[in-house]
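Structure incoming, see below.
Every protein chain except one is present and positioned as in the full complex.
Up next, chain A:
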């Protein structure tokens, strides 16, 4: 309940700032009308950029992958010894 109140207050603050900008016309009016849509589009773009950058910088740890494969083979052998079949079927 508290979290959505916080979100709604934030939206109200942004709306009042926008209406205030409209009233005092510090920025030319045509720009002020387009400001919310521009903010939403730039926020979406920023999110996409962060996803792309994160994808590019993702670490792969090849040594850990090798160790993991060895662990898998060892576990498979152990379970097969105990009588449980873990082949891919």
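The rule we apply is simple: contacts are C-beta pairs under 8 Å (C-beta built on N, C-alpha and C of every residue); 3 or more make two chains touch, one makes a residue touch a chain; residues count from 1.
Just so it is clear, contacts and distances are computed from a predicted model.
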Pick from "creatine kinase", "Aminotransferase class I/classII large domain-containing protein", "AP-2 complex subunit alpha" or "Dolichol phosphate-mannose biosynthesis regulatory protein" the UniProt protein name of the chain that isn't shown here.
"Dolichol phosphate-mannose biosynthesis regulatory protein"
Using the touch rule from the top, list residues of chain A that touch the missing partner.
28, 30-31, 34, 37-38, 40-42, 45-46, 48-49, 51-58, 60
